[in-house]
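Scroll down for the structure; my scribbles are underneath it.
All protein chains but one are shown at their positions in the complex.
Right after this comes subunit A.
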Amino acid sequence: MGSSDVDFFIHSYYEFKLFGVTLSINTTMVTTVIVCLILLALILFARHEIMKDYDEPNVVQNVVEMIVEKMDAMVVSNMGIHAKKYLNYVEALMAFIFLSNISGLFGLRPPTADFGTTFGLALITFVMIEYAWIKTKGFGIIKDLLDPFPVFLPINIISEFATPVSMSLRLFGNVTAGTIMLGLWYALMPWFTKIGIPAFLHAYFDFFSGAIQTYVFGMLTMVFISNRYD
């Protein structure tokens, strides 16, 4: 017991030099690969179960179809006629973020507790928002940037670039707060408080908070993109 046991940091496992820059394989990369492999395994398992007996749906097929139908209905209700183009992106994004957030339940350090991961995800969304904007408006975006007066140009540009920063910081802050709370609890509390009580902390910080943040990230992605089509 003591502050030396506190451990919720990103560790570097292996360092190498590439073009004179020191790069490292760290915790986030390893856990991201693990999360992606688990996602891939789940998908292949579901596919195998569905293909096994095509005429008689079994339990796995029913559950998977229910999840996909709910997600599709959510995207369609938010994006309307543009939903078809963005279904795959939004659902893959939400699946990855959700699995990343709850990976703290299984003893991993969540990949979304690293600002690099969340900022990368937010940058993809940002590119899609700007693409939708330029595609619908063309050169009309200059008129939008000068709205309502030309003096507002810097403010509009800053608010445009604030979108990915605030989205990524929201996800990062929530997941990191949970990771730090649990790391402090495991490191600093006496041994008898580690029986049973962390289950509730995990249920709140990893599962509940993670699910809400997944929903919020996907929802904001959909809302921002479909706003650009109006």
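Everything below uses one rule, namely that contacts are C-beta pairs under 8 Å (C-beta built on N, C-alpha and C of every residue); 3 or more make two chains touch, one makes a residue touch a chain; residues count from 1.
Just so it is clear, contacts and distances are computed from a predicted model.
One chain of the complex is hidden; its UniProt record names it "ATP synthase subunit c", one of "ATP synthase subunit c", "Fimbrial assembly protein", "Branched-chain amino acid ABC transporter permease" or "ATP-binding cassette domain-containing protein". Contact with the undisplayed chain is limited, among A:Val60, A:Leu105, A:Leu145 or A:Leu169, to A:Leu169.
Of the residues in subunit A, those that touch the hidden partner chain are 9, 166, 169-170, 172-174, 176-177, 180, 212-213, 215-216, 219-220, 223.
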